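Here the complex is missing a single protein chain, while all its other protein chains stay put.
Labels for the chains are A, B and C, by order of writing; each one numbers its residues from 1.
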Amino acid sequence: MKALVYHGPGQRSWDTVPNPTLQLPTDAIVKIDTATICGSDLHILKGDLATCPPGRILGHEGVGIIDSIGDNVTTLHVGDRVLISCVSFCGKCYYCRRNMYSHCTTGGWILGNEIDGTQAEFVRIPYADTSLYPIEKGADEEALVMLSDILPTGFECGVLNGRVAPGSNVAIVGSGPVGLAALLTAQFYSPAQLIMIDLDDNRLDVAKKFGATATVNSTDGKAAEAVMKMTGGRGVDTAIEAVGVPATFELCEKILAAGGIIANIGVHGTKVDLHLENLWDRNITITTRLVDAVSTPMLLKTLCSHKIDPKLLITHRFKLDRILDAYETFAHAAETHALKVIIEA
Amino acid sequence: MKALVYHGPGQRSWDTVPNPTLQLPTDAIVKIDTATICGSDLHILKGDLATCPPGRILGHEGVGIIDSIGDNVTTLHVGDRVLISCVSFCGKCYYCRRNMYSHCTTGGWILGNEIDGTQAEFVRIPYADTSLYPIEKGADEEALVMLSDILPTGFECGVLNGRVAPGSNVAIVGSGPVGLAALLTAQFYSPAQLIMIDLDDNRLDVAKKFGATATVNSTDGKAAEAVMKMTGGRGVDTAIEAVGVPATFELCEKILAAGGIIANIGVHGTKVDLHLENLWDRNITITTRLVDAVSTPMLLKTLCSHKIDPKLLITHRFKLDRILDAYETFAHAAETHALKVIIEA
Amino acid sequence: MKALVYHGPGQRSWDTVPNPTLQLPTDAIVKIDTATICGSDLHILKGDLATCPPGRILGHEGVGIIDSIGDNVTTLHVGDRVLISCVSFCGKCYYCRRNMYSHCTTGGWILGNEIDGTQAEFVRIPYADTSLYPIEKGADEEALVMLSDILPTGFECGVLNGRVAPGSNVAIVGSGPVGLAALLTAQFYSPAQLIMIDLDDNRLDVAKKFGATATVNSTDGKAAEAVMKMTGGRGVDTAIEAVGVPATFELCEKILAAGGIIANIGVHGTKVDLHLENLWDRNITITTRLVDAVSTPMLLKTLCSHKIDPKLLITHRFKLDRILDAYETFAHAAETHALKVIIEA
Partner (left out) sequence: MKALVYHGPGQRSWDTVPNPTLQLPTDAIVKIDTATICGSDLHILKGDLATCPPGRILGHEGVGIIDSIGDNVTTLHVGDRVLISCVSFCGKCYYCRRNMYSHCTTGGWILGNEIDGTQAEFVRIPYADTSLYPIEKGADEEALVMLSDILPTGFECGVLNGRVAPGSNVAIVGSGPVGLAALLTAQFYSPAQLIMIDLDDNRLDVAKKFGATATVNSTDGKAAEAVMKMTGGRGVDTAIEAVGVPATFELCEKILAAGGIIANIGVHGTKVDLHLENLWDRNITITTRLVDAVSTPMLLKTLCSHKIDPKLLITHRFKLDRILDAYETFAHAAETHALKVIIEA
């Protein structure tokens, strides 16, 4: 089959590779219909993830049809149309018993990372019963593929951890795809203010269309003042960090109200300064999280009942054999204005 | 009357000062029976608290008898024996309505800080109805005075924020009075392990007597390894920081299990390094809190039902007119082995 | 002044009575601008409430202007425009300290019940600081008066207690004003299904306009079957009882999913059958609650940020001196299709 293969930092190609095969009785092989590219795929391509060796097929998002299943897959059948979760989990280990599927001792986010992924014609999915979700025939696959990773990530790490609530004031730092996913899912809880902060006016315009009540371009270094003014000097109840660098995390520290929460989504490569000399008596909470995909069933229900429109995130579409162009488009988002790019088989 | 007065960094004296008088109809004047000294009194004496000007009577802990009350105090009477909370609160403002009494816009921890305190013959208590707790005649005043500040601080900032739970693994970094208060109140929730970490073997011995299941002297810089070993390599579910310097906070970061909580109690004077490059995907939580004294009624019940023995914290006793000696003893805890020193009228 | 006075079962009149005066330093006198009538006013008129004696001025909802204040009211001023909460609370007692303001030992729902109420030119409000909410000049008083009682009641007793959540299935039994208030506020949490059940097709039509995803007329006795069918045989996660008779409560028992919650809002006059022989192993929860008005600040924020439109509930308007006509209209809702009737000064 054909697949997008990582060949070490900065190198990828559209290769002919062997088809995946069932390895364990809990596996399924899925024929990919729709996939997409994630910011973490770009991280891997830069060589940032030691867990992902050269030769790996990338991709951890997708929708497809079950092609074959292991003997111990009990809830799915060949021919079922399924959503692929970015998180595979055994359901048995210490962490799974605590619903921390991201830390499953034999799973977690392994797809397109520790094992071959979805940017291919076929993919092997471990723990198929818990990692695949049957979908209705006729369901919108493009909307569904947003539930593989980006929506649960924005929702669990940002909105749930940030305890967004009716009437609360929320700021989201970073208006890229994951920040926008947080913005979309924060609206499940009807906050009073949803302030979006970014350096890029185009992305802030998109945020407005997605439901931001205000936007702040932080280029001038005065974002904190602007947010404090918008919140009557009190700061926000929830600050969602969706970038992953010290400056954005520290901005969250500055705009947080007493009693507030910083919910970190960003992937950080270095330490940040935590100003406990200012924060020790402010009754604040800081959270981190790798998506557990524990909310996927709930997100499917909100999608089916039209409480959310994740297709808003889709800006471009490519056929699978043009995936290298898709990568180019996605990697140059500042110029292309790409958010999520759909890859169709 | 006589009172312990702060006269600027490093200076205190036992002065004759005017008696306090009622200023608002919600005030009460309390004649002090029993008081004690807190680590934050020492901070003030060092000049660390800009909120506390020279001329201030120190002290925010005490038990006494109501001497006079304002017209709008409705639940207390002259002659009532009362516990004084370190937190005064209006019960009406934005923060009080959220039970964040520490951030009351006209209260919080103001006693012996922004207004005169309890290390005197008499003290004025604002918002008497919510800041004083009637106690039974014959109740143990020495035990009760531990409920003015240190027990609610250890409990709310450490144990409640740290979500200590039956069967969980807990480490407390710092075996001084507030760390020991956390140790005592953590046992309300029957954790499996209560590991106490300090540099001082004497304090660790005390911790063992107070219920620590293990102790670690961190002098050798190998505390993190020791704790990881004790927890099967997984780390602790709750790490309570009860010192307030970067090294102890960063130790908490190192010993925390995936999914765990760092509950900060320590008063920090400088920033700390938050290693998000290691922690961003560990599903952790960090909390800070100034005591709200929201748990005082509950702590009174556990005291009355003998679920806790806070007198364990008391090492020395002085008459009120020897309070300067009490300060000397408390300030040189390494030599005197002082934990809490009782000041009796 | 003029006021609507209850004179015993079935008897009310528009009387000239003395103006209210300040009785305690925490009181305020409010000149009424806008009031409304509640279902519980009708209960009182039937003689159902032993706490409300003849001679009482009715009404516990209103918006007005502060005419005078007691010496100990610290957060409000004469001339302030205010929303009146149906719950008055001291903020000091055992129950207030637990945020159960409805059970305040000297407050709770006393207005227009144990003390004179708002269907008059002036009203005395106890505990003014915690029971009145300043509102912006130019704010929509008709919308605001819905926040005196009906919205917090539907929200706290129905939606909060019922833990309505994104993607969940909710049924509300009773499409009268309070059921509709639950319907409006349930949408803060984006449930997947909001099924409204009533005997009256007109009220069900209203419910559809207010956001119900489905309606069931229960006249045929087959409502339970209909709801089970709509929920794939599983039942609803939340059943909100908004009527107050055995038949509707028992319908909630029948349509509840394993793990679900019955949140009772209805005022019940007799016992109901709880079928524990069916429910003991179903992991269910049943809650009751008298509104605490603890959510009023939050509801004000959602109103100001246009997350809710409570004016949808208003069907009729009367001048204050035609309040007897307003009562007639409200009491014959089946014919007049009245939901909430506005009384304007």
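Note that in this section a contact is a pair of C-beta atoms (placed from the backbone, for glycine too) under 8 Å apart; a residue touches a chain by one contact, two chains touch by 3 or more.
The shown structure was predicted, so the numbers you read here are calculated from the model rather than taken from an experiment.
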Hey, which of B:Thr75, B:Gln193 or B:Thr336 is the one touching the hidden chain? B:Gln193
Residue in contact with the excluded chain [from C:Thr36, C:Ser102, C:Gln119 or C:Gln187]: C:Ser102
Residues on chain A that touch the omitted chain in the whole complex? 25-26, 71-72, 74-75, 90-94, 96-97, 99, 129-130, 297
For chain B, which residues lie in contact with the unshown chain of the complex? 165-168, 187-190, 192-193, 213, 297-302, 304-305, 307-308
Against the hidden chain, chain C presents residues 94-95, 98, 100, 102-103, 234, 244, 249, 258-259, 264, 266-277, 279-290, 292
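Throughout what follows, only the chains that are shown with their structure count from here on.
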Busiest interface, counted in C-beta pairs: A-B
How big is the gap, in whole Å, between where the Cα atoms of chain A centre and where those of chain C centre? 41
